[in-house]
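Removed from the display is one protein chain of the complex; every other protein chain stays in position.
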Amino acid sequence: MLDAIQFSTWAEFIDMGGYGFNVWSVYALFAILVAVNLIIPWRKKQKIVRQLKRRMALDAEIYSEDSSNSD
Amino acid sequence: MSSAAPTTSSNSDTDNIMLAARELFCARDDRVLFQNLNFDLAQGQVLQVQGSNGSGKTTLMRILCGLNDSYEGSIKWFGQEIEDQAASFFSSLLYIGHRVGVSKVLTPVENLRWSCSLKQAVSDEQIMVALREVGLRGFEESPCYTLSAGQQQRVSLARLIISPASLWVLDEPFTTLDTKGVAMLEKIMQRQAQAGGAVMVTTHHSLSIPQLTILSLG
Amino acid sequence: MAEKQTTTSAAFIATLKRDLLIAFKKKNDIVNPFMFFIIVVSLFPIGISPESDRLTEIAAGVIWISVLLASMLSMDNLYRSDYEDGSLEQLLLSPHPLFFLVLAKNISHWLVSGLPVVLVSPILAYMLALPTEAYGTLVLSLLLGTPIMSLVGSIAVALTVGLGSRGLILAVITLPMSVPVLIFGTLAVQSTLNSQSPVGYLSLMLVMLSVSVSLAPLASAAALKISVN
Partner (left out) sequence: MWVWFSKLGSPKWFYELSGKWLPWLIAAMVIFMTIGLVWGLVFLPPDYQQGFTSRILIVHVAVAGTSLAFFPLMLVAGIITLVWRMKLADMVAKHAAILGAWFSFITLATGSLWGSVMWGTWWEWTDSRLVSMLFQLFLLLGVISLRSALEDSETAAKACALLSIVGCINVVIIKYSVEWWNTLHQVASPVSLDPSSPNGPQFWIATLIMIVAVYLFLSVSLILSTRNEILERERRSQWVQDLVLKN
């Protein structure tokens, strides 16, 4: 398995046979694509849940005030 | 938001029901405009739709005309689904909305020549007679941007006189009319009812028409 | 009650006549896009090069792109005033198939905006030093291509007619769709210049035109119903 590794040093790995910039840029772009499109929906969900909770708490407050006033 | 109370008009002659709406439900984004709304519209009837601002009057009118299809429930035309007889329904329907359908650059005659010929063949004499009847004598050939809002409204009302349509759907037709105009429109609507047609109208006026029934939305 | 109902063809003709009448009464709507077209074409030699060799090379492309932009401008008026004054609702409530009424509006729009551009194109082609033998191909390709753009653009106009402030959204939607027409239109002219036959490209455009005529009004009609909802 280890024989199949194409590099013997880190420098070689970074260099990618002289095409380091291009290869690593592509992988970076891919990482951005994946990360952004997973993190954005994930964060958004947290935001939605937070907002919903706040609104429901507010609704409940108004409701209890209403019922206490009407008594 | 309050929902519409189902107010069914108590009309006895059920044989000649033109339009029957059952369990209409309509919601816009988050707001329920009306639900479980039932009513019949019979021949010879004038149905006035009442309701506060935002109660869905205009939406209801547009739904009945087929301009708006975001509703649930059934609307039947002489006992059949409208989709099955669209051509017959649309040739019997005349709708005048908030936007009256009068092009400002055209003259009243040119406007009517087009909007009437979408439904039936019409001669220029008919148009002239109708324009005279709605009080636009002398304005036949002036472009509509020179007319006042009320006069433009009258141009669209001339279609009521020309058209043989049996179902009129009028959304706030009185807003820009003066007292004479109101009386005139009431007379025309009454004539339609007597001739066996039906009128559906939204307005805040209290109408003096014997065939009147009222449908209130919440 | 049983008065004579109009035939679909009568409604078609009435709509066509009405739109032409409106167009002639609002001359600005015809003249301005047309002037825009001529001005844009005249800017290219100034911006690129007055040498006739260079101009010959770009002539077809310049004319085609200017036509695209001009038709975009004139498109905006296709349904807007009808939407604002309520005539569009009357059109939608007609008992006749909406396909033909929309087609009538598209034809009248093309007659007042597309046809003048086609007719004036030989003059502009001359100014851009396009060799004479390519005039015929250019006019033919425009004759086939401009109605396609009117028909396809009509869909986008119908979708955006309800928007208060449209800005450039119409261009963003329509311009990418005009790529095939642009490609075949310019290729036809180019092949004539290379003394090859443009018939293949022109017949492809004819196919595209017939497909657009039969499908695009359906989509426009559906789009109008959505927008007026």
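A, B and C are the chain letters, set down in written order, and residue numbers restart from 1 in every chain.
Here, a contact is a pair of C-beta atoms (placed from the backbone, for glycine too) under 8 Å apart; a residue touches a chain by one contact, two chains touch by 3 or more.
Remember, predicted model here, so these are calculated numbers, not experimental data.
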item: Residue touching the undisplayed chain, where the options are C:Ile13, C:Leu111, C:Met177 or C:Leu193; value: C:Met177
item: Absent-chain contact - pick from C:Ile123, C:Val199 or C:Ile226; value: C:Ile226
item: Touching the absent chain when the full complex is considered, from C:Met35, C:Leu119 or C:Leu163; value: C:Leu163
item: Touch residues of chain C, complete complex, unshown partner; value: 152, 155-156, 159-160, 162-163, 166, 169, 172-173, 175-177, 179-180, 183-184, 187, 208, 219, 222-223, 226-227, 229
item: Interface residues of chain A (partner: the chain not displayed); value: 4-7, 13, 16-19, 22-23, 25-27, 29-30, 32-34, 36-38, 41-42, 44-45, 48-49, 52-53, 55-56
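As a working rule, only the chains that are shown with their structure count from here on.
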item: Where chain B and chain C are represented by their mean Cα positions, the distance between them in whole Å; value: 36
item: Intercentroid distance (Cα basis), chain B paired with chain A, Å; value: 54
item: Overlap residues in chain C, where contacts from two or more other chains coincide; value: none
item: Complex contact set, residues of chain B against chain C; value: 65-70, 86-91, 93, 95, 97-106, 110, 113-115, 117-121, 143, 164, 166, 196
item: Touching residues (chain side chain C, partner chain B) in the complex; value: 1-6, 10-11, 14-15, 17-18, 21-22, 25-26, 81-82, 84-87, 89-96, 101, 225, 228-229
